[in-house]
Structure formats: C-alpha cells, structure tokens
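What you see is the complex with one protein chain gone and the rest in place.
On to chain A.
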Amino acid sequence: MKYVLFAAVALMAAPLYAQNQQDLGQPLLEGGEVETIDEGEGLSGSVSFEGNLDDLGIAIPGFATDRDVATPANASGTAALGKELARVITSDLRNNGLFKPTGPDALPQPGFSEITAPNWPTWSNRGAEMLVHGYVRGRSDDRLTVGCYLYDMALQQELVREGWVVQPADWRRAAHKCADLIYARLTGESPFFDSRIAYIAETGPKDNRTKRLAIMDSDGANHRFITTGRSTALTPRYSPDYKQLVYLSYVDGNPRIYVYDIGTGRQTLITQSSNPTFAPRWSPDGRWILYSMAVGGNTDIYRVSARGGESQRLTDTPGIDIGGSYSPDGSQIVFESDRSGSQQIYIMNADGTGQRRLSFFGGRAATPEWSPRGDQIAFTHIAGNFNIAVMSPNGRNLRTLTNGWQDEAPTWAPNGRIIQFFRTERNSGKTGLWQVDLTGDNLRRLPTPVDASDPAWGPILP
C-alpha cells in the first residue's frame, strides 16, 4: 500500500516536472490549451491479444478523482466528470467500429489509488482483454489534469500512459486524447479523434435552402454556427492551425472566397478581383491557399500566400480547372479538369508544371482529396450514381467505398484511415454527413443538428 501511494503521488506531481508542454496558441472556443504532461515512459511490452482487433474487448470504467470538487467543466463536480470522460472515450471507439468497448455505466468505479495499480480480480471476468483507467483532478487555477492508462489484462501490465492539462471547456479534448492514445497503441495507426470538422448546415425547402457555416468536434460535440444564414455559405476548409476558415459566401451577391479569422471574427476576400472565386483549399503547411476563379466564364486554379499578396495562376486551359488538393509534402497537387471533355482528375507540380491526367477508369471523377498519409487519393466517382472511391496516386487500384445515390466530396480523417463525405437523398434533397473506413466497412451517419453537407475534417488539433 505504501508503494502504491508513493507511485500515485509521484504521478500526480509530474506536472511540476513537465517537459513536453504543448502551446496550442489561440483558443478555438472558450477553451484553451492542452498541455501534455510528461509522465515518464510507460511500460511498452507487446500486446498479448492476437485476434481480430474488432473483437478486442476494452473495459472503460469511470475515471477516478482524488477529491470531488466543483469545476466549470460541468455542473456536478470532478467525480461525475470522470464518468463522463469514460463515456466519451467509449463512444469514440464504439461509433467508429473500433474494438468492443464497455463503458462506465456497466462497470464498477475504481478508486483513485487503483488507477496506477488496477484491482485485477475486479476486471478479470468481464470479457475484456484491455482495461482503461484514468483520473481527473481539479486544479487551483480551475484547469483540469486528466491521466489515461491502458492495461493488458492477460499480462497484468501497463501498455501506455499519458496525461494532459486542459481548460475546463476543453475537457472533452482530454477524453479524445485518451481515445487516440488507446487507438494508436493498439492499432499502430496515427490518432484522429482530437480534431474538428467544418461543414455546411442546411435547413429549409429544396428550392430555398438556408446554408450556414458550422464547426464541431470530430464526434459532433461543441457544435457552433459561424454564419447566420442570411447569405449562402459553401465549401469551408479549416486552416491546418485551426485559426482560420476559408469558405465561399454570397454575402455580396456573388460567389466569392473569404478567409474568416476564428479568433477575431473578421473576414477578408481572398483576392480583390471582382471575378467569382470557388473551391478554396489550404496547403498542408498552411502557407498557401488554392482557389479557383472564373474569368469570362473560364475557370482556372490559382494560388495565393495565406498572408495575402499577388496570386499566381497554376492552370491555363479553356476547360474548367477547379479544386485541388496538395500531397502531404506539398510538392504536388491533384485537381479536377474537364479539358478532355468531362470531369477527370489531373495531377501537377505545386508550381503548375507537369500537368497530366490520372483517372482513366470510365465515368467522371471529381473532387480529389489526397490522403494525409499520402498513399491514396479519395474522390467522387460519377458512373450513373455518385460514389466515394479511392485510387493510388498513380491513378491505379480504383476501389469504390460507398453505394449511395449521390455521395460526394470526400474528406480524410487526420490519420488517413476514415473518409467522411455527404450524402444527398433523391427527390427530397435532404443531406447528411457520413463516414466510411478505407476498407469500405463501418459506414455510418454522423449526427448533426440539421441537414449537413460539404464536410472538411481538419488535422489533429495543435
């Protein structure tokens, strides 16, 4: 017992010695930064489970607290918040078809001292191969410290641990960070839960839709409308640092691209030209913005520094050249062009040189989006119906992932394993956000307050 207490105290004191604190910059909402606490190296033995990861049982009881104190994060103190943290982690994993999680409402509540020394007999007959423990502590500065531990039941051994200090408003980020830690440790993939989505919220009849720019967490929480809906908003994209959004607005009566600053609420035109501009995209490093501009009816792709200045024209054909998505290293751009007579996917160097066609598999191919991993390009394949497909960056290995009437506009999860898109229903015109695994499995609709389209999944939060 003495040893356990000592270990716990040492762990809780760790924030004082934190080495790798992350500065998250400007707050996105009323929340703030999440500091990663250096809790020392967790044990990193190999996972004992050798089966299909879909069948891996994970027990996620409520997070413990050392002292139930009031926190601005909720109305009922840190003990209740501990359960809520575990619920968010359970939903993250369950909703994405990952593992077989069991949440805190079906499990006993471990005490604070058990977090670093699980009471193994309590958990051994629950059909779970993995056990998650965690704690939440209210700090004197109102912030919260959240720790997350993953244990292998068969080995009775810790696999990984991490801790974070968050603003009360950002408490869900700590849960997403824990879900990411579990997911990354067990699959070897990169994390994706701690990220946000920009999209267009739709209401009203088909011939008079109100379209508002909206943002939310990757699980749909912390939803917020950015525009009022008085003017139509379309095709948003988060900047890689989440400080800005580019999107199309008809606010002055014409379709034009604006850069919206989330911190100040100010927005500026991407170019002072009076020509219509469409289809904005960020470069992965956030230094460039691609946009498409119609001059005399002919649309070409341009790039401009995110800090403003002169635009550079990248395409120059009589056809419609539009959209564009950078390779993760920023050296190449995939885009859409009908220069051959119908919409097809092309590739070029980032300076516009070396343009050549990639898609040669029948039908039309539109809205290409390069995976953050670089190994796939997702796009809308139009062959009768509209569906989401992927191909290799060399234009080969076409795989169709969905089977809808109109599935359109793929956007990648930060780790390149899940694709989100929007689906339009025939006749009613109702729209919703959906996502599907790169394998074509786990197709599901993402809940949104109203109809939704034009999703854009941002990177892991900085």
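In this text, a contact is a pair of C-beta atoms (placed from the backbone, for glycine too) under 8 Å apart; a residue touches a chain by one contact, two chains touch by 3 or more; residues count from 1.
The working rule: contacts and distances are computed from a predicted model.
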Open item on the list: When one chain of this assembly is omitted, its UniProt record names it as which of these: "ATP/GTP-binding protein", "Rod shape-determining protein MreD", "Multiple sugar transport system permease protein" or "Peptidoglycan-associated lipoprotein"?
Closed with: "Peptidoglycan-associated lipoprotein"
Task: Omitted-chain contact residue, chosen from A:S292, A:S311, A:Q355 or A:T448 - done: A:S292
Task: Of A:K206, A:R224, A:R266 or A:R445, the one touching the omitted chain in the full complex - done: A:K206
Task: Given A:A366, A:L401 or A:A456, the one touching the chain that is not displayed - done: A:A366
Open item on the list: Out of A:I197, A:I270 or A:I320, which residue would touch the omitted chain in the full complex?
Closed with: A:I320
- [ ] In the full complex, which bits of chain A touch the chain not displayed? Write them out.
- [x] 205-207, 209, 211, 232, 234-235, 248, 253-255, 276, 278-279, 292, 294, 296-299, 320, 322-323, 336, 338, 342-343, 366-367, 380, 382, 386, 406, 408-409, 424, 426-427, 429, 453-454
